[in-house]
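Omission of a single protein chain aside, the complex is shown with its protein chains in their original locations.
We call the chains A and B, going by the order they appear; numbering starts again at 1 in every chain.
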Amino acid sequence: MPQFKAFRAQVAAGVLTVTLDDPPLNLIGPTFAEDLIALIQEAEASPAYRVVVFESAVANFFSAHVDLTRVPQLLEVIQQFLPGEFLGMLYRRLSTAPVVTIAKVAGRVRGAGNEFILACDMCFASHERAVFGQMEAGLGLLPGAGGVQHLTRLVGRQRAMEVVLSGDDYGAELAAQYGWINRAIADATLDTFVGDLARRIAKFPASGLRAIKTSIANISLPDEHAIRADGAKFLELMNTEEAKSRRAARDERYREDARAEWEMNYGRIIGEL
Amino acid sequence: MPQFKAFRAQVAAGVLTVTLDDPPLNLIGPTFAEDLIALIQEAEASPAYRVVVFESAVANFFSAHVDLTRVPQLLEVIQQFLPGEFLGMLYRRLSTAPVVTIAKVAGRVRGAGNEFILACDMCFASHERAVFGQMEAGLGLLPGAGGVQHLTRLVGRQRAMEVVLSGDDYGAELAAQYGWINRAIADATLDTFVGDLARRIAKFPASGLRAIKTSIANISLPDEHAIRADGAKFLELMNTEEAKSRRAARDERYREDARAEWEMNYGRIIGEL
Partner (left out) sequence: MPQFKAFRAQVAAGVLTVTLDDPPLNLIGPTFAEDLIALIQEAEASPAYRVVVFESAVANFFSAHVDLTRVPQLLEVIQQFLPGEFLGMLYRRLSTAPVVTIAKVAGRVRGAGNEFILACDMCFASHERAVFGQMEAGLGLLPGAGGVQHLTRLVGRQRAMEVVLSGDDYGAELAAQYGWINRAIADATLDTFVGDLARRIAKFPASGLRAIKTSIANISLPDEHAIRADGAKFLELMNTEEAKSRRAARDERYREDARAEWEMNYGRIIGEL
């Protein structure tokens, strides 16, 4: 097993459980990317597991969003592994890895965090506690790491427009109705449900699992050129005056003492700026 | 603001509210097309709004259907703006306009009226009062202005087959379950919900909104050639003996005194012919 920094990992019954443990927000930054790359490299070699379950040890958050203060460092880590590529193509590499990946979400997951769970093969979420959002529109950006691509395919044009243009928070129930996630599951049974499913799949022959994943992925994964185009557009929009002005307004309100409040209610607050 | 005939329009807080006000049925005919073209042209220039909300001032109807008595005049208006094209390509031009469009539906919307709301970026509907239908099959036709294309992408092959082949009416709840519309919302809160959403989006930077809309549209809008093919097929089917016979049967039953009854219950009655 690689030495992880932001992850904790444990194998049992053919299932690798990866616990995101980088408090307070499990931000998508260079440390996360290093760990994800190490995980992908191991999964592409000969892993002792067939299924990976991603969960979070951080209260209230699966992953809040990208670390906007460390985008250059994040890109540097990614481009050592995938020269010239952005985060969306790293996620896509996870989507084609020869293991089955399941996201188990019991807190907030937004922005690049949500794009990470969309790159997983499945997502099950706590009915009571999971919250999903792509809030980039509120900052003058677009989701640049595959979120637009996945959501449009999963929920259709009209609901993708709503979700991404509003930048608002969506509870697990509505996310499931829209097809954004597999299912909303009562919090008390989520761990058992996902554990049973993961162990069940891990008992099945690896060659069949790989054939199924490949066949489904071949017709449903976003095109690489579209992911790249969204990534380039994200970086371009980061430098517009409109986006800088929105970030300045956010920074003014997002002082240290209001940070917890903001991150808990990002969807609402970004709409109030 | 252009001088509209079938529309009333009002701008506030970056939101243009367009009220369809051409009683008794808000038919899709030459007047509607003239207004829609004027609106698209303004939206493509430099509008004072980022979001357009379409609603209806006509009791019970958002838009009943195309005006079958004035198809040549409708085509003439469209082809002055888009030489050689049919209604579906006019709608597609709306779908790519650099403003966010939301249909708010609290009455019946069928045929080319439904194809109009499918061309909008989103659709929210009154749980109690909205009714959706593509009844062309009952007249020996197919939806010729993008309805087949949009519905198949939104609701999948099997439900699109059901909805279009049956030509029946669908309430807002079932339409939302199928993914035909974004959501069915309690009538008492529909105006507030859509107003809040529209004003929220209108506060966000225009460059980000345009990038999001373009990225989603690029992978989810129908192909132009398929829209054109459906339009040509519609006109071809209009001249078949079967379609003429169905229209004659409809005309016999659809006398002036039965017209309101028919339009209120089109889905049921077309199945009784």
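Operating definition for what follows: a contact is a pair of C-beta atoms (placed from the backbone, for glycine too) under 8 Å apart; a residue touches a chain by one contact, two chains touch by 3 or more.
Nothing here was measured: the structure is a model prediction, and the numbers come from that model.
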Contacting the left-out chain in the complete assembly, out of A:T69, A:N218 or A:N239: A:N218
Of B:L39, B:I78 or B:A160, the residue in touch with the unshown chain: B:A160
Residue among B:P30, B:G113 or B:G138 touching the omitted chain: B:G138
For chain A, residues in touch with the removed chain: 100, 120-123, 150, 153-154, 179, 181-182, 197, 200-201, 203-209, 211-213, 215-221
Residue numbers in chain B that touch the chain omitted from display: 136-143, 148-149, 152-153, 155-162, 164-168, 179, 222-223, 226, 229-230, 233, 237, 240, 242-243, 245-246, 271, 273
